[in-house]
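Heads up, the thing below is written out as structure tokens.
A single protein chain has been omitted from the complex, and every remaining protein chain is retained in its original position.
Right, chain A next:
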Amino acid sequence: MGQHLTDNHQKNLNQHPQLQPGDFISIFWRSGFEQASWNYERMQNLGFAFILSPAIKRLYPNKADRISAMKRHLLFFNTSPIMQSLVTGVVLNLEEQKAAGKPISTSEITSVKTAMMGPLGGIGDPVWNGTIRPVLSALAASLVLSGYGIWGPILFFVAWNGLRLSFRYQAQKLGYARGTDIINLFSSGVLKVITKASAAFGMFMVGVFIAKWVRVDFDLGRIHIFQHMAWLNAYVSALAALLLTMMCLWLIRLRVTPIWIILLLFVLGLIGYAGGVIVV
């Protein structure tokens, strides 16, 4: 496929504009601004068009073609931001073929975008926001609290952005090289394995975080019959932390918004302390 494409490009070199190395870099840089105009009407639509605009400029010097390219990329779009680079790559491949005269319709390009954004959103949010970011930021915060100061924020920034930028770069490249063949990746099960691994690791770490950071410190010594069982304090507190988290999960499933749960916990903390049940 790749070879075939290259041949095609050679043939069309003189008649049709092609994407230049600089365009890919510019598009890669722009990919970090995808959500700037996130809106309730078409979500990331303008973001996608913004990212693609160096390619639109290069491929469609003719005004009518340019207008229709701009319009088709201002349609509804929403996915997990970092995963979007894969969609960009595939679309760049399609747009370049279209500009070279291949019979690719607007609705084909739109349906490729639509077909990719759902599954990628379903992978991207849990992997990046549900696992990688919580784990990295937790490790960084722990570094700070164990006395490494500024190294915590620096390592978090470098690690996250290193992963994010290299992923975006590679995904854009891969999407462009493979074009619509990338759909095979969706059915191959690799993405399923990644999701499964990230979910297992993420949940393991959430278990660790609950044990380490949700603090419900009961003072059993205050209750007469527990006076000689102070060693139990740590275990009772840990159990309470787990139950508290499960209560929050239950409330979220009941569609109580996080803000109300936060306010509830504030009140609970105040009452718990004032009543002498929970200690600082």
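Here is the rule we go by: a residue touches a chain if its C-beta (ideal position, glycine included) is under 8 Å from a C-beta of that chain, and two chains touch if they have at least 3 such contacts; residues count from 1.
By our rule, contacts and distances are computed from a predicted model.
*Asks:* Determine which name in "Alpha/beta hydrolase", "PTS family mannose fructose sorbose porter component IIC", "ABC transporter permease" or "Putative transcriptional regulator" the UniProt entry assigns to the undisplayed chain of the complex.
*Replies:* The correct option from "Alpha/beta hydrolase", "PTS family mannose fructose sorbose porter component IIC", "ABC transporter permease" or "Putative transcriptional regulator" is "PTS family mannose fructose sorbose porter component IIC", the UniProt name of the unshown chain.
*Asks:* Which candidate, A:28, A:156 or A:176, sits in contact with the chain we can't see?
*Replies:* In the complete complex, the chain left out is touched by residue A:156.
*Asks:* Touching the missing chain, which residues of chain A?
*Replies:* Residue positions of chain A that touch the missing chain: 32-43, 45-47, 49-50, 53, 56-57, 63-64, 66-67, 70-71, 74, 78, 81-82, 121, 125-126, 129-130, 133-135, 137-142, 144-146, 149-150, 152-153, 156-157, 160-161, 164, 184-185, 187-190, 192-193, 196-197, 199-217, 234-235, 238, 241-242, 244-249, 251-253, 258-259, 261-263, 265-266, 268-274, 278-280.
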